[in-house]
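See below for the structure under consideration.
The other protein chains are all here in position, but one chain of the complex has been omitted.
== chain A ==
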Amino acid sequence: MGKYILKRVGYMILTLFIIATATFFLMKLMPGSPYANQAKMTTEQINIMNHQYGLDKPTFQQYLIYLGGLLHGDLGTSFQFNNQPVSYLIASRIGPSMQIGLQAIILGTLLGILLGAIAAIRKNSWVDTVATFFAIIGRSIPNFVFAVLLQFFLAFKLHLFPIALWEGFTSSILPTIALAMAPLATTARFMRTEMVDVLNSDYIELARAKGNTPWQTVAKHALRNSLIPVVTIIGPMAVDLMVGSMVVENIFSIPGIGDQFVKSITTNDYSTIMGLTMLYSTMLVVVILIVDILYGLIDPRIRLSGSEGSQS
């Protein structure tokens, strides 16, 4: 197991290095200038600005400086947002994004597990139909459509929640619901399939034969075994959440990193785009690593075949 984790961490660092290199050179190829109104600036001013941001050095040297900075957690300086360091920009904005993201994934997975389990136990009943319906709606309708609908009905028409901005917990409720729909649908669907499989297995038959009540059978035996594979979908769900958070934060005017990313793209703020790209990639790679290790820890069978499988 230790060797397996070490190998995975090695790949992770290699991946991040490739991403850093790719983003750096892509950004160098990018058309457009980082300065808001270059046409009005004199050549001298442009030279001074280039010197200040280190843009006058050869590209390869800039690349080495960038990589060195990354190791210290220095992501450069934003060209647009008051010359703040990108790392500061991220640190000041990551709070709301993390809060909404975590709330959404907790709410989504818990409700999804519940819905999926009930649907599997009461297979082909009306509960099952309702759960399937929810799963399809949640999977099909884009989260920004959900976000706008929630904003219109619950905030604008019924005044139950704040329409936008970030003023404490109540502001986080609507974005959380909008983002939780997709994880809910995915988990419910996955959970139902797993649970149906598990309920048909021999050890459930045995648990019943021993005289357990249906409730005991489900809680002690079925639920646990169905939950193991559900762990694997947390990785992809986290990615979807990151994508979703960009528009949802934008719609609800939440000062988070998703909103920042969209703003940086529209203003050509290279260093912020690069910094946020690195941040998103790192989070994704780390989440996938943690999920894989967790999976190995929970289910010893996977550990063996998993480490061999990654060789082939």
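Keep this in mind: contacts are C-beta pairs under 8 Å (C-beta built on N, C-alpha and C of every residue); 3 or more make two chains touch, one makes a residue touch a chain; residues count from 1.
We take it that contacts and distances are computed from a predicted model.
Taken from the listed names "Cytochrome c oxidase subunit 1", "Sugar ABC transporter permease", "OppC protein" or "Pyridine nucleotide-disulfide oxidoreductase", the protein name that UniProt assigns to the chain not shown is "OppC protein". For the options A:50, A:84, A:232 or A:250, the residue in contact with the chain missing from this view is A:250. Although one chain is not shown, part of chain A still touches it, namely residues 11-12, 14-15, 18-19, 22-23, 26, 29-31, 136-137, 139-142, 144-145, 148-149, 151-152, 156, 196, 239, 242-243, 246-247, 250-251, 262, 265-266, 273, 277, 280-281, 284-285, 288, 312.
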